[in-house]
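Excluded from the complex is one protein chain; the other protein chains are retained at their positions.
Letters A, B and C mark the chains in the order given here, with residues in each chain numbered from 1 onward.
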Amino acid sequence: MAMSNAPLGVGLIGTGYMGKCHALAWNAVRAVFGDVARPRLEMLCETSDAYASARAAEFGFARATGDWRTLVSDPAVDVVSITTPNQFHAEMATAALEAGKHVWCEKPMAPAFADALAMNAAAEGSGRVAILGYNYIQNPAFREIARLVSEGAIGTPFQIRAEMDEDFMADPDTPFFWKNAASSGYGALDDFAVHPLSLIQRLFGRVERVFCDMAMPYATRTDEAGGQRAVETHDMANMLMRLEGGVQASLQVNRCAWGRKGRIALQIFGSKGAILFDQERMNEVELYRAEGDARQQGFARVLTGPQHPPYDRFVPAPGHGLGFNDLKVVECRELLHAIAGEPATVISFAEGIELERTVHAAARSFESGRWVEVAAVGG
Amino acid sequence: MAMSNAPLGVGLIGTGYMGKCHALAWNAVRAVFGDVARPRLEMLCETSDAYASARAAEFGFARATGDWRTLVSDPAVDVVSITTPNQFHAEMATAALEAGKHVWCEKPMAPAFADALAMNAAAEGSGRVAILGYNYIQNPAFREIARLVSEGAIGTPFQIRAEMDEDFMADPDTPFFWKNAASSGYGALDDFAVHPLSLIQRLFGRVERVFCDMAMPYATRTDEAGGQRAVETHDMANMLMRLEGGVQASLQVNRCAWGRKGRIALQIFGSKGAILFDQERMNEVELYRAEGDARQQGFARVLTGPQHPPYDRFVPAPGHGLGFNDLKVVECRELLHAIAGEPATVISFAEGIELERTVHAAARSFESGRWVEVAAVGG
Amino acid sequence: MAMSNAPLGVGLIGTGYMGKCHALAWNAVRAVFGDVARPRLEMLCETSDAYASARAAEFGFARATGDWRTLVSDPAVDVVSITTPNQFHAEMATAALEAGKHVWCEKPMAPAFADALAMNAAAEGSGRVAILGYNYIQNPAFREIARLVSEGAIGTPFQIRAEMDEDFMADPDTPFFWKNAASSGYGALDDFAVHPLSLIQRLFGRVERVFCDMAMPYATRTDEAGGQRAVETHDMANMLMRLEGGVQASLQVNRCAWGRKGRIALQIFGSKGAILFDQERMNEVELYRAEGDARQQGFARVLTGPQHPPYDRFVPAPGHGLGFNDLKVVECRELLHAIAGEPATVISFAEGIELERTVHAAARSFESGRWVEVAAVGG
Partner (left out) sequence: MAMSNAPLGVGLIGTGYMGKCHALAWNAVRAVFGDVARPRLEMLCETSDAYASARAAEFGFARATGDWRTLVSDPAVDVVSITTPNQFHAEMATAALEAGKHVWCEKPMAPAFADALAMNAAAEGSGRVAILGYNYIQNPAFREIARLVSEGAIGTPFQIRAEMDEDFMADPDTPFFWKNAASSGYGALDDFAVHPLSLIQRLFGRVERVFCDMAMPYATRTDEAGGQRAVETHDMANMLMRLEGGVQASLQVNRCAWGRKGRIALQIFGSKGAILFDQERMNEVELYRAEGDARQQGFARVLTGPQHPPYDRFVPAPGHGLGFNDLKVVECRELLHAIAGEPATVISFAEGIELERTVHAAARSFESGRWVEVAAVGG
């Protein structure tokens, strides 16, 4: 098995939004961090041999294939990036793990909870590292928030409010597409909620119970024939929660929120202060501490800098700003540390299961109009 | 009865936070607006004759009394400002209305819903004007929001998120006081929620159903003897709602929210745009319109100015800023218009009943863990 | 002469933007502060007897006149508010002072420096209080800034940047009007610069030398006949300065700054921190202190509250916000304290002379293209 300083062979499946993001991370991780071996970019898989070859040249991979099974069974491949649509995750991840590969899979795990459970079972039996692409936990700003919370900077936390909003489905004239079909899942609930839930879970532990209301801004959308087709998923969901540590939580997600582009907002209140964050200004943390001269108290807008690791690995000067893609580079390095058996900040398949369990509990709550205990969702 | 241009005699009961605010409004309303007669400041009531006299001199009232019944029955008094603690509202308002006076009563109406209903019954039978002090609806910024919504600037609205937060109870070392006792009501739910509910109701109509979760940051507080006394009210409440127009709504209130001083935040999403507001920056409205060149779309921070009436009555230059007390001056003028039989922007006792009905429905929901239909709350 | 607790008789000349603002302040000052006697609103002067009478009724003044000399010589008048256009200030203020009245005159003092000097000479010889309406120094937020600076919260200050911008002349289609004529003064330099200079001088003392560049966005504007008339004043001015305490300063003023409505922005840098302020958000101060844990340092957005006097006299709750007109109420109270011989925060005619001297020095600098020593401007 790969050691910390031995180069790993990488296989990448998929080159869309997240696939490119993985490719950039694999290219950059050694130069950015210095403390990991430069990975060998062994093989790239796309929907055809030809397209795979073109993308392999673009992303610097040595070989290409149109058959993902070829990739996951290739002896030179040690770790597999899975960035395909969600419905393929379970089969690919399971096969890769069974072939003895480490797996870096994009989230969420799978539309069906049973498939997610199967993925986790495969991971647990494999002895390999299997993590999910929850990159927002890698932001130096979020890591600082986690530090502040855990070190008591805001005292005992008692409430968190989270929101995740974008507007790519806000236009009523956008035609019906696959995210409007029930086959894609519940809607914003699984599309978005797992992201802020990953942050909440990192800070405060598991969700104990959840109440959920979902809504559809638009009942129908235009289909290809020019008619109206009924929308089957909910673009908006409001959730109330209680966490295992006793914290009261709420989460609101909306993919029809005009003007919001990449908002993941947190408000955390504790007995000695409060913390605010918004992913649209991902290099800032706002901190209020109820101490000292009352005339000078206010939310301090902290710009991240080298004092907030691993910002320093990217830029030595503070306030210059990391970008979204940089988060994936951090995640890639954490993966390499995990593979090397070192301490690492990752969300394993096991932790991912809890996020998805919460989502399914929320969906059940919406049906029943009652609180649902998350642990009651089987598996 | 008083006509639009005939001076009204004013009686003021109470000179605390809101009492002073009423006094300032009565002193200023004629000079600010010009279109109403200068009120005669007839009589002021406080807890003793001596204190009443001192405050009358300070606030420019001609006479003083330590007995509110003397005030409400005085023939020179046409309209009564009631600014005492909530538990006195019902008796005073009812007596004033029965004595043929108009009433301007601070909110909320009464701790017990039955008392609120009695107040409203008194108002309906009186033929007099009876309004509540929901001054936030008087902000030119909020009026602009109402105009934008009603004129379709953001298309069909489908979601509103509201928050109201302060931190005056955030310190765990603050001793037990009356707001911690069950006799004061539910906690933040009735202390705060009626304010943002007044805004929501103005924009979108009544709340149809509500789900509510409440929490206590601190289970006990220090009592006078230095021991610990159990807290009986909830400083935090999260509500999910559906409104009569079909809008999905949420409301979060917290009086232990460190760093928040006078936050009343709104996020309104519609099919063509979105609107943001925060009372801590009460002279600003943020508007996003999904039209024109996509490269130039963003939330526009609109500073209120003379183009947003009645800002122009206070300052002729834009962006110079109104203050909290100015809202009460507007409210006072609206009251005078209502008394004169002219169109006015006020929240009547009847409208206030609906706000309080929602609060009580929320409390029932918290007990039952289920949605509660607001109309099911009797009265 | 009037004592602290003896009511003063007030005469008001002018009822435009500032005249109304004075009237509101005279109406409110007693009720807001409690620690001053309620002024008697004796006489109001406007451009005709009839108009004066109408405005007197509106603003609560007992008598009215179309002749300002009648007002300044009225024996019941103790203090005169002068809110007429600048060219009348000198004559009116001098006459009032010579008649033994206290004077509250709007700024700037006079278009010609010689007239300003004459006003000051009249004040000095009178034994009366003579102050100017620089209300921005009365903002609790600014007072907090002054406290922070003087108490060393940001260490030794070494630089200040100030800006004042509005957009009421930004539209090129606005016809030629009196502010475009040379008879009105230099342009933005005297129209705006005295305001931020009043803040700078309060914080750091006199300006020692100044360099100035001025510019005209529009060379001509449409005249009444539909032709083009050459603009004679400069709507934009950039100034560099050195202050008597050694602080390096800059000031930029622009009345064609689209989007700016009431901006007066300050940035103050010192050896231990920095302070930011913008009048468009007049209830906020941003403070950066270079101390403690570097991971938590950032500009703290401090919302003013009762801990920032005299905010507490307006509202007992923090973060609720004062408005522009409230600043004039504070100024009025300070005037009353000054008249009573008590310590007061005011800008006297003598201090105003220094502000105007700086403006004239800047104009000379623009002509010569060199630094000008402010003290070299005669008088």
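Everything below uses one rule, namely that contacts are C-beta pairs under 8 Å (C-beta built on N, C-alpha and C of every residue); 3 or more make two chains touch, one makes a residue touch a chain.
Here the structure is a predicted model, which is why all the values come from computation and not from measurement.
Within the full complex, the residue among A:Val129, A:Ile154, A:Ala170 or A:Leu322 touching the omitted chain is A:Leu322. Although one chain is not drawn, its touching partners on chain C can still be listed: residues 154-155, 158-159, 161, 163, 167, 170-172, 211, 213, 215, 217-218, 236, 238, 240, 242, 248, 250, 252, 254, 256-260, 267, 269-274, 288, 290, 297-299, 369-371. Mapped onto chain A, the interface with the missing chain covers residues 17, 20-21, 23-24, 27-28, 30-32, 34, 38, 57-60, 166, 168, 260-263, 279-282, 303, 305, 314-326. Considering the complete assembly, chain B touches the hidden chain via residues 144, 147-148, 153, 285-287, 289, 294-303, 307-308.
FYI, only the chains that are shown with their structure count from here on.
Measuring from the averaged C-alpha position of chain A to that of chain B gives a distance of 42 Å.
In whole angstrom, the spacing between the mean C-alpha positions of chain B and chain C is 35.
Chain centres here are Cα averages; for chain A and chain C they lie 54 Å apart. Looking at chain C, one finds that residues 303 touch two or more other chains.
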